[in-house]
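As you look at this complex, bear in mind that one protein chain is not there, while each of the others sits in place.
== chain A ==
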Amino acid sequence: MSDTAIRASSETLLATKAPKRPANMGQILRWLILFLGGIAMIMPIVYMLSTSLKWPHEVYDVNLVPKEPTLDNYRFVLEDGRFYGWFINSLVIATITTICNLFFDSLVGYTLCKFRFPGRYIVFIAILSTLMIPTEMLVIPWYLMSQQFGWLDTYWGIMFPGLMTAFGTFLMKQFFETVPNDFIEAARIDGLNELEIWWTVAMPLVRPALAALAIFVFLGNWTAFIWPLIVTNSVEMYTLPVGLSSFGDEADVAWELIMTGAAISTIPTLVVFLIFQRFIIRGVVMAGLKG
């Protein structure tokens, strides 16, 4: 698909005007079925939230609306303190990783896109080829590395593998193609150095791509499981998914508490999504089709 087609499709995806058709039975039926399907899609999330508001004795009822809603489960889980710490860990790690990706991925993408220099092609192919290497293959060597340098059970240890991604680099490279070279030349004539050109001229022009990348990186790190599971071993250093996993085991049959923990790790991304919905969907399309 060409660039313009992708841009056009991500734009039209959000536009709701289309040729008006008279509502007929077929359309109404289609709407109803899709509506019921959509409700079914969110049922696991709804049940999670509803159970987190139930008293223990009501958990086994299939009713959706709690008879006597309570925030007791949240109070219990948060007073325990661990979830609070895991939440902070996840937030700090996902935020720093996102900022780092935005900076480096766009810097590398920009360099590969706008500079001509010996070695450009080799660097390009080398970074591209890392897309083929699965994380699971690297976790053993990363673990050994972390053990050797004392990175086990530290923020740095959890973060270092994801500070730059080939996916982000290529997404940004694609978008810098849309920045006209004339702008860059003009800035050069005005006496800006290359770093200033990148930061003040090119970066503001690719803001939508930066936002898309930020969403993907943040969500990816917020929900990341296998590497944080391997690299952390003290309870205080767990991220939310790792903490939730260990908490689920420990809580055993206290499903209302497990659902509360699950809700705590899900609500932030859901809220962010509901606020920035159109924006996020556009970002997903851009990242999905271009990256």
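FYI, a residue touches a chain if its C-beta (ideal position, glycine included) is under 8 Å from a C-beta of that chain, and two chains touch if they have at least 3 such contacts; residues count from 1.
In this text, contacts and distances are computed from a predicted model.
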Choices "Carbohydrate ABC transporter membrane protein 1 (CUT1 family)", "Putative peroxidase-related enzyme", "NADH-quinone oxidoreductase subunit N" or "CopG family transcriptional regulator" - which one is the UniProt name of the chain not shown: "Carbohydrate ABC transporter membrane protein 1 (CUT1 family)"
Identified contact with the non-displayed chain, of A:70, A:154 or A:223: A:223
The listed residue (A:68, A:182 or A:249) that touches the chain absent from the view is A:249
Over the whole complex, note the residues of chain A touching the chain we left out. 1, 5-6, 8-10, 12-13, 16, 18, 20, 23, 27, 30-31, 33-35, 37-39, 41-42, 44-45, 47-48, 51, 59-60, 62, 104, 107-108, 110-111, 115-120, 123, 126-127, 130-134, 136-145, 160-161, 163-164, 194-195, 198, 219, 222-223, 225-226, 230, 240-242, 244-245, 248-249, 253, 255, 258-259, 261-263, 265-266, 269-270, 272-274, 277-278, 281, 284-285, 288-289
